[in-house]
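Worksheet: the structure to be examined is printed underneath.
Here the complex is missing one protein chain, while the rest keep their positions.
Here the chain labels run A, B and C in written order, and each chain numbers its own residues starting at 1.
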Amino acid sequence: MAREIKYGMVGGSIYAFIGEVHRKALAFDTRAELVAGCFSNVESENIDTAKAYGVSAERTYKDYKEMAAAEAKRADKLDFVSICTPNFLHYEVAKEFLLAGINVVCEKPLCFAVEEAEELEKLAKEKDLIFAVTYAYTGYVMPKVMKEMIANGKIGKIAAIIAEYAQDWLIDELSPEKQGQTKNLSVWRTDPKFSGISNCVGDIGTHAENMIHYLTGLKMKRLMATTDNYGHALDLNANIIAEYEGGVRGQIWCSQIAAGRMNGLVVKIYGSEGSLEWEQHFPDYVKYTPRGKATEILSKRNSYITEAAHAAARIPSGHPEGYYVAFANTYRNILNAVAKKKAGEKLTDKDLDFPKVSDGVNGVKFVHAVIESSKSDGAWVSLD
Amino acid sequence: MAREIKYGMVGGSIYAFIGEVHRKALAFDTRAELVAGCFSNVESENIDTAKAYGVSAERTYKDYKEMAAAEAKRADKLDFVSICTPNFLHYEVAKEFLLAGINVVCEKPLCFAVEEAEELEKLAKEKDLIFAVTYAYTGYVMPKVMKEMIANGKIGKIAAIIAEYAQDWLIDELSPEKQGQTKNLSVWRTDPKFSGISNCVGDIGTHAENMIHYLTGLKMKRLMATTDNYGHALDLNANIIAEYEGGVRGQIWCSQIAAGRMNGLVVKIYGSEGSLEWEQHFPDYVKYTPRGKATEILSKRNSYITEAAHAAARIPSGHPEGYYVAFANTYRNILNAVAKKKAGEKLTDKDLDFPKVSDGVNGVKFVHAVIESSKSDGAWVSLD
Amino acid sequence: MAREIKYGMVGGSIYAFIGEVHRKALAFDTRAELVAGCFSNVESENIDTAKAYGVSAERTYKDYKEMAAAEAKRADKLDFVSICTPNFLHYEVAKEFLLAGINVVCEKPLCFAVEEAEELEKLAKEKDLIFAVTYAYTGYVMPKVMKEMIANGKIGKIAAIIAEYAQDWLIDELSPEKQGQTKNLSVWRTDPKFSGISNCVGDIGTHAENMIHYLTGLKMKRLMATTDNYGHALDLNANIIAEYEGGVRGQIWCSQIAAGRMNGLVVKIYGSEGSLEWEQHFPDYVKYTPRGKATEILSKRNSYITEAAHAAARIPSGHPEGYYVAFANTYRNILNAVAKKKAGEKLTDKDLDFPKVSDGVNGVKFVHAVIESSKSDGAWVSLD
Partner (left out) sequence: MAREIKYGMVGGSIYAFIGEVHRKALAFDTRAELVAGCFSNVESENIDTAKAYGVSAERTYKDYKEMAAAEAKRADKLDFVSICTPNFLHYEVAKEFLLAGINVVCEKPLCFAVEEAEELEKLAKEKDLIFAVTYAYTGYVMPKVMKEMIANGKIGKIAAIIAEYAQDWLIDELSPEKQGQTKNLSVWRTDPKFSGISNCVGDIGTHAENMIHYLTGLKMKRLMATTDNYGHALDLNANIIAEYEGGVRGQIWCSQIAAGRMNGLVVKIYGSEGSLEWEQHFPDYVKYTPRGKATEILSKRNSYITEAAHAAARIPSGHPEGYYVAFANTYRNILNAVAKKKAGEKLTDKDLDFPKVSDGVNGVKFVHAVIESSKSDGAWVSLD
């Protein structure tokens, strides 16, 4: 089943969560083949994963540096590598593959330090490599509809942006006697050594920031914020007022202690000619209210949806597409870009409809700004 | 149809909106009778209103000062007066009736200046008079359920408070060419002379602030805010981060330009043991999520509701009660208090389950703090 | 407070539920005055109710026959009587007042026997009297919007009608050991002597049937049905397939044992050009889907609503109006008709936008047809 595009993976053993999501998403479009990997530093897990996906022993590496070096030398080297390691390793792994001349797809957050993020961005540019960052929620069909509607002036001039991303899986951390006992609470989620300077803002707040940018194209200029650690080393909740270019303002709330909220990314964009409201729990629907008219419930692939968005949907309206499809859509656009580049074609903006290293940089800056503002008792912090 | 409690009204002609709401609300419990009024400075409207409600010519006054003076002297003087005038008159009318020794029910906002608000509060205390302010949304049954649940520890220690009040009736004001043409846009809604220092925050932001205080009992300590005037003299949108006693933090967003939002007061309270979420558009329901359990949809008068809350409902579950009933419930408690006081009984806290002059003072302080913070580029402003 | 229209009441003591709803609803429009009554056969309750509403001792009657006779002779006789007695008395009381030449407003169901219903209809016609039956749900604003939209062809030719009315207050009756212990379960709700031939279909199924007729104007021609008694004398659940004029077909499900359903009247009308879906729990909203377009959420008093419907709303969109207002709207139209008739004006169809004796007759026929079909193992039964 030799396929057009060959990819490798660092991290992402079959015993972890996110690597499987990447591979299943890639399987939606039968263009890419997993041919190399360094899936785990646990040897047996590395080998099991290679076997499950038919990766040859020769290209199953014990070390990602060895992998980058070896692949760089091959005539049939990787078309791209997907990085699914714990967050604190993203920077060094991505850098290694960029230096090896290989396109990179990296899980978010891109890295922890602004300088590192900017270094990766610069390096990708110098090497003329594709560098995607998998903020996967922008892969859903309806955000694509919203982006297109906003660009086409359907809601006029943007006046207010309200977003939230609320979860409850760390609620037990509010009770001193239960601290650290949350099921599935990895140490690298709450330990600064492994999580960088932020937990909640870095993990989910950035998704809200990224989605706002994706939908509106507006650059965030400055923000003021408070964070709540509730006695922990890192934040579990944050309140943010953000100012975007053109003086547009809005709020972002993110939380991991909000009982009943599972994965509640909600984005509401209000403009002079209408509004758009979207919730990740029900990704196939958007509330659209044209000024002075009734609220409409837009859904994917219906005739009233724009052509481009229509194309993004894979199954008929009324069949929920879900998270894997969002991920698959992101990869579909990445694969298109990788294939075009491989064929020596020039990439246009339209070819780059996926989160890129610049989005990763924005995310890292955003996290730093929130934490800095919080430490300065809510003072404005610029993101320029 | 002589009834136990006699009341008068200033403002509230039958040709205006809010006076009718007060009278219909009072009609729900057959205890109070309208016997005096100064309903309008338009003579014919004053007389028409008096006739419609059977108010005698003798007690139909041309001037509220004359009314206060005349009623003060009567043996059968008013048990209370309801003030439904435009906002900028609340202070002077309320003061006049307090001085005349008559209990006061006043529309919100109480007044414009903090000093005036505090003066009214002081005067009511000195004169030992009941002074209610009709923030009517706290009269719905489910906020009463929520208040009781929070007091009983059902959601544990409060950790985050997120609220919004969004409308769209001023959206046309975002378009320079349409400014001032909004249907029903009274000049006293957007002119500082008649609206005081704020439009949106004063009109609806205070409802969010009041509801949070009603539900949680928490005192707001300080806030930082931005307001958006979009070229107008007064605010049409505001973003607020608030800090309450005990270090609890949260956000409030209020807006009059949010397409599709009609009267969207939403309050979400998250605690260590669960959460409560309520939306004014669907007032008979509350989302309650106990920590680690499924979200429950609570509804009025069901057996799983607390006894006190059960008592507040008037009709069986599944029959929507609506805005008039919220207003009527507020008045029911006011009438109880007025009757008890008249009978010489001592009022307990339980008898005072309605918004009072202290709530009005909080509201005025809140508005001032938001506007002051906004003018100071979002600096923290204390409410103490 | 002498008002234009004088009314009396039979049944409806202040200690019962529905009489209070009628009086509160009538208080919304300050046109009618309660001047006579026979509120209860318990003397103290009769007197208490009279006192609460200022009804004179002279016009507080011990017996409804005496009341009809006495009122018939007065120069200032009642403009109409509201009948709020238990259902099994509706027929005889209504007949007495019609014979006395007094307009009648009667609670639903009109009566138990088809012959009695038709007799009342004939009598009202002969005497040229207004006879309203308070199926109150048609008084909500949005059903009025729907009716107007359907009449104006907004959904084209009707193709399917799906309705349900589900409650759960009798669920305990499913458990043999709990039978008869349901809280608030009046004997006259489940005893054929007091309830006639049906419990569930008569109590709530008729509301669905009436709403369908109100909205579409279609006459039901025949039906086939099963009913479930679960071991009781009367039905607690029913499944109905109905055929309307023009060959339109649909389903009705009604139940009093459906856990979680409080007062779930849902009506969905599908036509060749679009559809309308409405749920009583959220009465201020209608889902409208024009063919091939997005579903719209219509709400009362917005600019996109028809003028006539706009007029029916009392408060701005976003303020829930609720059950009392639905009732008040029904009475508003009844009062208009009564006043016009009193003034000697001719009533047009537009003046009769409230459920009438013909609706009551339809309801009785419908109940009989369902029960007859059920007894014939689901055979078609004609309603002609």
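Assume a residue touches a chain if its C-beta (ideal position, glycine included) is under 8 Å from a C-beta of that chain, and two chains touch if they have at least 3 such contacts.
It should be emphasised that the depicted structure is a prediction, and the values quoted were computed from it without experimental measurement.
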Which displayed chains the hidden chain touches across the whole complex: A, B, C
Which residue of B:103, B:299, B:336 or B:374 touches the chain not shown here: B:299
Of C:103, C:206, C:280 or C:295, the residue in touch with the unshown chain: C:295
Contact with the hidden chain (one of C:21, C:117, C:171 or C:218): C:171
Residue among C:243, C:284, C:321 or C:359 touching the omitted chain: C:243
Residue touching the undisplayed chain, where the options are A:153, A:180 or A:318: A:318
Residue numbers in chain B that touch the chain omitted from display: 288, 292-299, 302-304
Sites on chain C contacted by the missing partner chain, in the whole complex: 155-157, 159-160, 162, 164, 168, 171-172, 174-175, 224-226, 228, 230, 237, 239, 241, 243, 249-251, 253, 255, 257-261, 268, 270-275, 277, 287, 289-292, 295, 377-378, 380
Hidden partner chain, residues of chain A it touches: 1-2, 14, 17, 21, 24, 27-28, 30, 52-54, 167, 169, 261-264, 280-284, 299, 302-303, 315-325
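Rule of thumb we're sticking to: only the chains that are shown with their structure count from here on.
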Same-residue or different-residue interface between chain B and chain C, half as cut-off: same
Interface with the most contact pairs, given as the two chains involved: A-B
Centre-of-Cα separation between chain C and chain A, whole angstrom: 55
Centre distance in Å when chain B and chain C are each reduced to the mean of their C-alpha atoms: 35
Multi-partner residues of chain C (each touching 2 or more other chains): 299, 302-303
